[in-house]
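Shown here: the complex without one of its protein chains, the others still in place.
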Amino acid sequence: MGKRFYYFLLSTLTVSFLFGFAYAEKENKKADQNQKVDQCFVCHKEIENLPKDFSENDIHRHANLLCSSCHGGDPNSDDQDVAMSPSKGFVGVPKRKDIPKFCGKCHSNINIMRVYQPRIATDQVEQYYTSVHGKKLLAGDENVAECSSCHTAHSILPAKDPRSSVYALNVPNTCNKCHGNSSLMKNYNIPVNQLEEYSKSVHGIALLKNKDISAPACNDCHGNHGATPPGLKSISHVCGTCHVSNMEFFNATRMARAFEEQDFHGCEQCHGNHAVQKPNDDMIGVGKESKCIDCHSEGDKGYNVSKNIHSSLTQLKNEYDAANAKYLEVKQIGMNDVEIGFQLQDAKQALIQSRTLIHTFDSAKVGAKAKEGIDISNKASLLAQKEIDDYSTRRNGFAIATLTFLVFVIALYFKIKDKEKKAS
Amino acid sequence: MKKIGSKLIDWIDERYDLTPVRNLLLHKKVPEHRHSVWYYMGGVTLFLFLVQLFTGILLLLYYRPGEDSAYESVRFIVTEVKFGWLIRNVHSWSANLLVLFAFIHMFSVFFSKAYEKPRELTWITGFIILVFTLAFGFSGYLLPWNELAFFATKVGTDIVGVVPVIGEPLKTFLRGGEEVTGATLSRFFGIHVAILPAIFTIFLTLHLLFIQRQGMHEPEHFKNLPEEKKTYISFFPDFALKDLLLWVVVFNILIFLALYSPWELGNKADAFASAPSGIRPEWYFMFMFQSLKLLPAHILFLEGELLGVLFFGVAGFIWMLVPYIKVKHRPNWKIQPLTLIGIIIVAFIVIMTVLGYII
Partner (left out) sequence: MKLDRRKFLNMLLGFGGIGGILSVFYPVFSFLIPPKTTEPKVNSVKAGMSAEFPTNSSKIIKFGRKPVILIKTEDNEYKALSASCTHLDCIVQYKNDTKQILCACHNGIYDLSGRNISGPPPRPLEEYEVKIIKDEIVITKVG
């Protein structure tokens, strides 16, 4: 009984195992077949002929798209003639002027795109053809930017990905690839110093040096796919996306209308565009650096308004600086600086608001806000002075106390001496 | 004025018999010789301790222990409370002067051999008081809860943890947990204002009692003088007045330091911030800290730090028992061996302290 039973068990187990193994293999093969094998990639990798900008992180690759999804052909065949046959839909490398349509095959079709991102925009190609790049491309110019110029072809990453060529920090350099190339830009009469200027500007320093991605890059003012330099009407709106108060004040003034009539460039007229710096108070007023005297001359109303605004601001700035200097002294000598700090904060707020109010070109408004700031600065100065005075009062008090102690000590000393003399 | 005074004394005398007090005041004598200036050191130390007690109680009226309030309350004292800056700075400075004078007092007693029989217990209680004073300094230092204090406490308690067997539990006990936290602050506060003052008072009272009972020690060169050549001054009022004079001068210097070299508030302690570079303990711990730093990581099979801590522990213990150490007198030696050892110890402490600051 024992031996036979044992052999029976062993054979049953072996057979089951073999069957199981075969079954698993079959399932594996089926799964393999469902997982499309991208023969294009396999072959091109083997012969080391992948596109120069090929990246494993490319977003289309991540979405499990194959080479054939864009280029056509048969991804299952390892026979080049079959795989790259036009009859199988192979289109090869698209010509430059066809690239927008090439990408637009999917990216303009919401029915396709919603599978991957329900909210994604599908108007990129449409916008592109309204842009300078798009219009020129249609007219036959092959030297302009198309989709892959900015996005790359095979290392496309979402704009939020810091490695992407269209990530906020990388945008200036991406645009500069062409716009900084003087031989390329010569034909269009476009200067090539924009990146250089931008890097020195407030926005450029904020973005490139301080890595603040909320600062505007090229696309924030020029647009993405519909990239066009802002028209005269749009300049203040463009700047006004962030600098709302300045825009609202400016647009309500007569100056805004005058600017329009004279075809002036709105904000850019005084602040510049790419090289925009932190403004200083001397840009207003009647001094050498003033922008106002470019048009206004002595005697006219604008001249006087400019002069008044400048003097209000200068007065406030001086009072604020004086109060701040006292505040630092209080801090340094170790006296109580908290309340003074708060008041200075308020004064600073008034200073910022006064400067913003310049854009109303109304010296009364600026003057009123400046006066607020001046009053607060004075209060802060007084408080600081009190602390500084307290500091010397303490030392004087100490001097007096020391004096009394000294009197006591000297008198005591002599008293002791007297007692000793008496004792001896 | 005098009449009211004597009437008051008579009133008390009737009820409580002030004879022993009167005897002490009238009969206590202090030897006068070329080294008698050192007799004042103990009194100055006592005076500074009283200043600490007084200013400490005043600070207690406004200080709030606790992670969220300690720093702010000290800030409040120094900026909003009238003369708060003065009280706080006097307290901080007096602490340092107290330790300094305690050391001076201890070494002057050592070198004049005042610890010899019958004054052994005076020495021992004195040493215990010194240790408590250092404990006062260490616990009080944390109370403003600023960055420096926080990290100094961390390092200090870490060193305690190095001691074998009892080190880790002692460290946890001191810290009120594994790390230095608000729990440590609470603990140190309780230790600083309640526990230490209570035990300190006991030992201080004993120390003073012993001194009053036994009178001032007379050094060798004085003891060997013929009776007529020995000069004494009465404790009351002569010595007491000189004491008062010195105390007022010391007090004035204290206030000067408080005003012209005030203690900073610092930044509030943040457990998650990295330790600021170059944290050091207070100067009175510096010589031990510096010695530990200079020791190699390993000596034979023992960790250098452990050896250092044990060394100081044992050295302190032996120092406390100095009255029982009998060293034979060497007639040929200019400086006797025990005195020589004392000089070496003082030199060691001074050099290590200075090194701690210049390295």
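As written, the chain order gives the labels A and B, with residue 1 at the start of each chain.
Here is the rule we go by: a residue touches a chain if its C-beta (ideal position, glycine included) is under 8 Å from a C-beta of that chain, and two chains touch if they have at least 3 such contacts.
Everything quoted here is computed from the prediction, not taken from an experiment.
Trainee: Which listed residue (B:Gly84, B:Pro219, B:Pro281 or B:Pro323) would be found touching the missing chain in the intact complex?
Mentor: In the full complex, the listed residue that touches the missing chain is B:Gly84.
Trainee: Which listed residue (A:Tyr6, A:Tyr116, A:Tyr188 or A:Phe414) would be found touching the missing chain in the intact complex?
Mentor: In the full complex, the listed residue that touches the missing chain is A:Phe414.
Trainee: Touching the absent chain: which residues on chain A qualify?
Mentor: 212, 214-215, 241-245, 338, 341-342, 345, 349, 352-353, 356, 400-401, 404-412, 414-415, 418
Trainee: List the chain B residues touching the unshown chain?
Mentor: 58, 61, 64, 68-69, 72-73, 75-76, 80-84, 86-87, 248
The definition used in the following text is that only the chains that are shown with their structure count from here on.
Trainee: I'd like the Å distance between the centres of chain A and chain B, where a centre is the mean of that chain's Cα atoms.
Mentor: 60
Trainee: Spell out the part of chain A that touches chain B in their complex, as residue ranges.
Mentor: Residues of chain A touching chain B: 334-336, 338, 394-395, 398, 401-402, 405-406, 408-409, 412-413, 415-416, 419-420, 423.
Trainee: Taking the touch rule as given, give the residues of chain B at its contact with chain A in the complex, in rising order.
Mentor: Residues 79-80, 85-86, 233, 237-238, 241-242, 244-245, 248-249, 251-252, 255-256, 259, 262, 264-265 of chain B touch chain A in their complex.
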